Every structure is written in structure tokens, then in C-alpha cells.
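Excluded from the complex is one protein chain; the other protein chains are retained at their positions.
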Amino acid sequence: MAQMMYRDAVLTTIAEEMERDSSVVVLGEDVVGGMGTPGGPEAIGGIWSTSTGLFDKFGKDRVIDTPISESAIIGAAAGLALAGKRPIAELMFADFIGVSLDQIWNQTAKFRYMFGGKTKCPVVIRMAYGAGYNAAAQHSQSVHQILTGMPGLKVVMPSTPADVKGLLRQAIRDDDPVIFLEHKALYGMSGEVPEGADQIIPFGHARLARAGEDVTIISSGLLLGFCEAVADKLAAEGIGCDVIDLRTTSPLDEEAIIDSVEVTGRVVVVDEAPPRCGLAADICALIAARAFASLKAPPQAVTPPHTPIPFARELESAYLPSVDKIEAAVRHVLGWR
Amino acid sequence: MAQMMYRDAVLTTIAEEMERDSSVVVLGEDVVGGMGTPGGPEAIGGIWSTSTGLFDKFGKDRVIDTPISESAIIGAAAGLALAGKRPIAELMFADFIGVSLDQIWNQTAKFRYMFGGKTKCPVVIRMAYGAGYNAAAQHSQSVHQILTGMPGLKVVMPSTPADVKGLLRQAIRDDDPVIFLEHKALYGMSGEVPEGADQIIPFGHARLARAGEDVTIISSGLLLGFCEAVADKLAAEGIGCDVIDLRTTSPLDEEAIIDSVEVTGRVVVVDEAPPRCGLAADICALIAARAFASLKAPPQAVTPPHTPIPFARELESAYLPSVDKIEAAVRHVLGWR
Amino acid sequence: MQLSREALQRAYRQMKVIREFEERLHTEIQTGEIAGFTHLYCGQEAVAVGVCEHLDIDDKIVSTHRGHGHCLAKGCELNGMMAEIWGSREGLCKGKGGSMHIADIDKGMLGANGIVGAGAPIAVGAALSAKIDNKGKVAIAFSGDGACNQGTTFEAMNFAVVTQAPCIFVFENNHYSEHTGVDYAVGTARDIASRAEAFGMKVWRADGTDFFAVHDTMREVLDFVRGGGGPAAVEFDTERFFGHFEGDPQRYRAKGEIERIRESRDCLKNFRISVTGAKLLTDADLDQIDQDVLDSIEAAVVAARAADRPTPEDVLSDVYIAY
Partner (left out) sequence: MQLSREALQRAYRQMKVIREFEERLHTEIQTGEIAGFTHLYCGQEAVAVGVCEHLDIDDKIVSTHRGHGHCLAKGCELNGMMAEIWGSREGLCKGKGGSMHIADIDKGMLGANGIVGAGAPIAVGAALSAKIDNKGKVAIAFSGDGACNQGTTFEAMNFAVVTQAPCIFVFENNHYSEHTGVDYAVGTARDIASRAEAFGMKVWRADGTDFFAVHDTMREVLDFVRGGGGPAAVEFDTERFFGHFEGDPQRYRAKGEIERIRESRDCLKNFRISVTGAKLLTDADLDQIDQDVLDSIEAAVVAARAADRPTPEDVLSDVYIAY
């Protein structure tokens, strides 16, 4: 086990996979940095420091710095994949799916199906998402709810450095397109990371972050930590929470969810996406359909309001689900009779 | 009352509003047709015949035929709106939000909020959506679930010619951006349309298409007709269905939904979008949260499977919710004990 | 015109296959048996064939909504294509793709595409793969005069120049995008090629209805690109014989336009005149090919009609998961 930051777990996993498999290729804006400048290549290595050193190690054919052309980035990744490579494309911010959605949704995601299974399309699209940086309405969004709804895509949302490692390795080796969502506010998080190149976490297997029998709390990404804090606080009062870290939203570990709710009968789903047609509603509906008889209280969602993301510190804090709001929701379902 | 086709309801409403308000402007690909050709302008008037004759009547400044540049179409509409006009932009197919999403989601939808209420953004974005034409994976999709999840947008899905008229009129006069979704398979539908320029249907008010006390069926668009067929069949057996036509998915008429389910205790939500993070899940979650105590059976969703849309007739039919599948779901919730 | 007799026969056969494939579809579509949207390539055969005759299986192409010609020229199997358009389970894509999504990755045909302009970035990616492999292979992006106004096409051109990807942008200017004229929609000061040139590429132009002009031009282009010259663009002036889609009333055409182009700008007719005039092939040679082709098309239609239909369960395969 090594202590490692979330961002370094991204970088080292990419580097190890590039070492192992020469078909792995990285592309994105400033993933090298300094191209065509007096300072020269590797002046930055990615604005999140998730590709630092790759250019020096693997050269310009495999570490491709790109113009600000996100559609071309994703399209090129798709073309690389159809031609037999395993591209890892970076969108600097998840919000930039806005300028590249067609290539994600109508191209990459659909090739295998549209072409009758005649091809695989092993593209990883990494992107930094989430609020907490006061980056306002166009640089703070969660997009997993949009992409989870798109057949053909797998969607991954690690919430610890260890999960980054195991899930990113699976993503790179996966034959289907994978959206790999890195929460901006977690890049600096440190944690234990198992060593060894075959530490792989298969998709569709949630992680039980806390175990308890009174209530189920379901989340992922930044908010998972908030849920753990609530669980720890309630544990001190003798209330037991199952905290389920989804890890992947598509495929979804339906069994882990249903099994837990069948025991607890009470559930809170906490998600950073807007409320309408979001992941929280998706999971609440699943539970209502499949664990109806076990439910002792209505499945409760905790999400931001249905508004764009505001800039000012006070506003963004009020916008995001907080530990207090999650705790209140948990107490609400616990108190339901 | 006049008998009118769904497509003609679109065209006449646009024409009437353009007549009434000189700030209304239309733009899109081939909305004139024949520009720069030997045949000359008005060679087509929109591939759905929803803008035929407008160019002759209102001239080239107000009826703007565009290159195949959907981002520029939506962006130009946003700019027209910020500058005081009321643009109606057409995306030929809803699937083309893929190449224009940023301008819809990060621009048009957010201006009013990001700018602190300093502006309105009265853009109508019309688009033809839905399956049933064997147009395959890139020309058959439903997108209301994606856009409903985006704060700042209003989303409208008329299922009759009369609703086209009343809702489109509201859309054009609305000060917020409105997504107006026209189902391809309904363009040829005929129906009674009330006359008079103030036939307006306000947003957020569902329509009760059938009334009954045993089960609630919720839908919109093409599938609404399927639901009505099921209700009519069951009525013959003495089973009463409330069939709720949502009309707008954002804002959503939560009260109409909850009121009905509180009476029936049983509900089926039928939607054409994929199952994950879709509208059906959204509404089932709402019901589970707000009508929990009234529910006699798990809220049931009927949607296509989580796959791209296949081409062949047999495959597309198997993909889409059918009258039979809806009926089976309704009988399932009716039989739940 | 330094082609061998065999090469000439092959080129003619390829163009004729496309022509008859499309003419037959045009007829069959009237019966209502074929579902979905079908865009016919008829009239543009010399481009697809003049380009693809230079390619081998490891070169890649990315096509458009009007893709049948590119597919056939790149080696997709005729029966598989016909069956696909018929929505059969034995189609190249098991009936899941249809006319707008025919692909055969093993043949280097990376897909027709229903989204105008979507192909160009994908071709750049395939070209970057070829660059990594460093074996002189290329990728071709076919685009129409309408597609050349889509942001993706522009991004792809700049991207290819920046990364020096061995990508060739082939613009088939058939003067119309759906019902709109190129003179309206492409605001460019001069032609499409000039616009590509401003992106920093070497460009060529040729008559896209003349097989030999296309073939000769592409030889130069391919020498340049395979030789490491970076990306390139070519604009071919060509003609579409049918409507944009089947059912198009074509009110945007000039009176007599179709008759005129069928008369004077038919690549097959002109090919025949050239090669028989130069005594490289005889009318009898060509007539024989014509007959073979018609037979193979007939056989393909018969096979497509008889082919297995997909089953409802097929909806759920070829995708990672079904909820």
C-alpha cells in the first residue's frame, strides 16, 4: 500500500498502462503544455497535473497535445479506437461535453451497436467535474446523469485514490467507451492505494463504505465523504447506516442497492446533479420499483436545486448538498412512520 | 374549431405569431429551401413543411435559411434574443443537440441566471424527435429527458394538434428559452384545433386525456395515444384509467400527478427515452417521494431498453414501448397485492 | 491513363456496381419494402472509386449519410450491404445500422454516418493511428459541400494540420446540401479547397465525374501524404443524379438539369467513351461487365429478400448492458 493523492493515482495508472500496452494513447488540451512556446513541451503536463511527464516518456505520437477543439479530440479518440488503439481523451472540464456531445453520444457510444457488433470502441474520456471551486455555471457541473442515460457508455465516478487506480485501469482495458469522472475537489485527497498492476476494480460493483442496518445512504464522488461523515455522526448515536459508494453509475450495482434497502427499508440518495432526470431520481425509482415491499419510508433524494450553479461562495455553498442537509434527510426517513 | 394536422398547427401558429409580433424571427436549415439554387427560394419550406410560405410572407431578414451549422444556429438565436428579438430556431432532428448542446445548455439556458436576472432569453428551439421511422440510432432519439434535467430550459412535448397550437404560442411569447419537441410520427395526425389568437396553453398544466379511478397512466408525445388505446380497452372491462398527458416536462405539473395517484394508488409511467436517468424514473421517484402513503403498488415505468435505437422494422418495433407492453404493465400494477 | 487492362476493368466494374446498386434501390424503394432514410450516391461513383482504387485494406475511410458508394468502393461485400439495407439479420450490421450506418471495420471502412460533419474528426483519429504505426497508411474523410460548414469539419482540418496526421479530406461538391445550393451555404470567397488551404494544407481540385481525373489527382495526393507531407484536401466537382433522399421533389433543380448531367456528366458513359476511343477496352468488354454486375445485383436483392429477419432479442445484443 502506498499513500497517494487522487490526481497522482490518475497519472500513475495512465503511465503504467501506457508502459504495459503500446496501443494506449493520450490526447487533450495542454496534456503536454508548452507546445509551440519558448518554454517548450512539458511546461505543464495537464492543468490537473494528471499527465505530467508522459510526453517525455512516451513521445509526441502517443501523448498528443491538441488545439481547443473538443469535438475533434473526442472524434479523433473514436477514430484511434476504431483503428485499433486505446485512446484516453481528456476534457479539461466536464462542462465541455457541451461542445463535443455528438462525438460522445452519437458516435463513440453507438459504434458497436450500430455496426452490429463488428467493432469495439475502447475510448476512455476523462473529465474533471463538480462544484466547490466557485467556478460558476459553466465550469462546475456534474454530467454523469446525462451520460448515464446514454446507452453504450459506461460511467465511472471514483471517490477515493484507491478507486481511481482500480477503476481507471479497468476503464483503459475495457473494450467499451468509458466516461471517467474525476471530481475537481478530490484531486488533492490522499489515501492508501494498493500496489500491483492487476489491482483492477470491475465495473458494476459498489463499495460498502460504512455498514449499518437502520438506513441506506447512496452516493459517489465528493458527496460520498459527506455521507460518511453523517454516518459516523449517527453511529455515535447508535444509528447504523449502510453507505454505498456506487463507483460506477452505468453499469449500476442494482443488487447492492436492493439488498441493502431490503434490510434497512429506509434510503437517502445523495447526488450532485440537478434534481430533474438525475441520478438520485433514477435510483429512487429503481428502489421504489424493486424494493417496494421493504420500504418503510419514501426514498429520499438530496440534490442541488433546479438552478444553474451560482458563483459566490455563499451561493455555491447553499447550492450544494451539505453534511447538514444530508443529515436532515437521513433523520427525516428514520423518523418516518 | 378547425380540423388541422399537427404539422400545420406548427406552421400556422408560427405564421400568426410572426404577423402579430415583428420581433419573431425563424432560422434553420432549409426552413426556406432552394437558397442559391436554380429553383430559387421556397423550394421546400422546411423538410417537415413547418415553414412553408414564411419566406415569401416575411422576407429574408426574418426567415433565415442557414448552413449546416447547428451550433451557430442556436448561438445566433441566443444572440438575437439578447438583442431583443424572439427567434424560433429549428433543429431538423432532435439528435442534433449533439452538435449544438453547448449553445443550448451552457449559453441560452443560463444567461438569465448567470447575468443575475439582467436579461431574458426568449428563444424557442423546435426539433423533430422520436422513433417510428426506422431512421436508426442517430435520427430517432428522444431528448426531453436530457433537456428536462438542464436548469433554465422549459421543455414542451405536445401530443395533439390543438396542444401544438396552444403550447407553441405560449413558447413564442415566453421570456425563457423553450425546447419545443415535435414527434415525427405525429406530424400527419389530424385533430380539432380551437381558433383565435389567444388560445394559449400555459406551461405546467397537464391534460387529463382519460379519467378513471383505478390506475394512473402518465405519458406524452406519440406514446400518449398508445396509453389512450390501453385505457379505452380497459374501460370496456370496467377498469378506469386516468391518462395524464404531461404536455410540458419542465415545468412539470406535479400536482396533477400526485392528485391522481392519491386516488388510484397505482401508476404506470410510459416514456420513449432510455430507462436510465429518464423521465419515467424521474416521475416514478417523484411519486414515491410525494405519494408514498397512497401507493398500493410499485410505480412502474415502461420505456425502451438501454440500447441505441436499431434500424430494422422488427427491431425498432421491439425497441419501442407498444400498446401491448403498456397494457401488460397496467395489468401488472392492477394485480399487485 | 496508365492503367492496366485489368485495372480499367476493375475500376469500371466498381463504378457500375455502385450505379446499379443505387438504380435498383431507387426502384425497390418505391415498393415500400425498404425502411428508413436512403440517400443515393448515383452520379458520384467516379469519386469513390477513383479514390479507393488507390487504397488497401489497411487504409481507412470514413463516410457520410450518402455512403453506399464509399462502402462498395472500399470493398464491403455487396450481399451484406443489400441485406443491411433490407434490415436483415444477415446484413453487414445485422440490420441494426441500415443505409446510414453501414460499416466494415475489417475492410478499413469505419462507417457511414448520419450526422453531417461527424466523420472528419474520426478520420483524423484513424490517421493518427496510422502515423503511430508508421507504415505509410492514410485515412480519408469523405465530406459533402454541406458538411464543410459544420464546425467539426473545420476543427478536424486544423487538428490534422497541427498533428500532421496523414489524413485526406475529400470534398464531394455536388452543389447541393439537401435543398440548398452551395453558392448560398458556403460563404467562402473562392471554392471549398481554398478554405481548406487556409487551414494550412496542400490542396487539389479535379472534375469528380471523370474517373481518370480523380484517379490521377489521388495518385499525387496519396504520394504526398504517404510520403509524410502531412494532411491534404481535394475538392471534386460532381453531380448527384437523384434527390437528396428518396422522395425528394427536387424543385430546387433547374429545368432539364438532371437530363443534362445524366447526358454529359455521367462518369460511366464518359469512361466508356475514353477507353473504347483509346482502344484500351472494347464495348463488348464493358457490356460483359454490365451484365455481370446486373446479375450480381439481382442475386443480392434475391438474397436480401430471403435473408433471416432479426428477432426481438437481437435488440439487446451488441451493447454492454441492457437494463
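Each chain gets a letter, A, B and C, in the order it is written, and its residues are counted from 1.
Following the convention adopted for this analysis, a residue touches a chain if its C-beta (ideal position, glycine included) is under 8 Å from a C-beta of that chain, and two chains touch if they have at least 3 such contacts.
Quantities reported herein were computed from a predicted structural model and do not represent experimental measurements.
Here the chain not displayed is in touch, across the complete complex, with A, B, C.
Note that of B:Met1, B:Ala83 or B:Ala293, the residue touching the chain absent from this view is B:Ala83.
Only one of B:Gln107, B:Thr160, B:Thr264 or B:Thr303 touches the absent chain when the whole complex is considered: B:Gln107. The chain not displayed touches chain C at residues 149-152, 154-155, 157-162, 184-190, 194-195, 197-200. For chain B, the residues touching the chain absent from view are 25, 61-62, 64, 66-67, 69, 71-85, 87, 102-103, 106-107, 111-119, 151-152, 154, 176, 250-252. In the full complex, chain A contacts the hidden chain through residues 29-30, 33-40, 43-44, 47, 65, 67-72, 95-96, 98-99, 133-139, 275-276, 305-308, 310-315, 318-319.
Definition applied: only the chains that are shown with their structure count from here on.
The chain with its C-alpha centre at the largest distance from the centre of chain B is C.
Computed from the mean C-alpha positions, the centre of chain A lies at a distance of 30 Å from the centre of chain B. Mean C-alpha positions place chain A and chain C at a centre distance of 39 Å.
The multi-chain contact residues of chain C, meaning those touching 2 or more other chains, are 93, 95-97, 101, 113-115, 118, 151-152, 319, 321, 323.
Counting only residues that touch two or more partner chains, chain A has 71, 102-103, 106, 113-114, 151-152, 250, 252.
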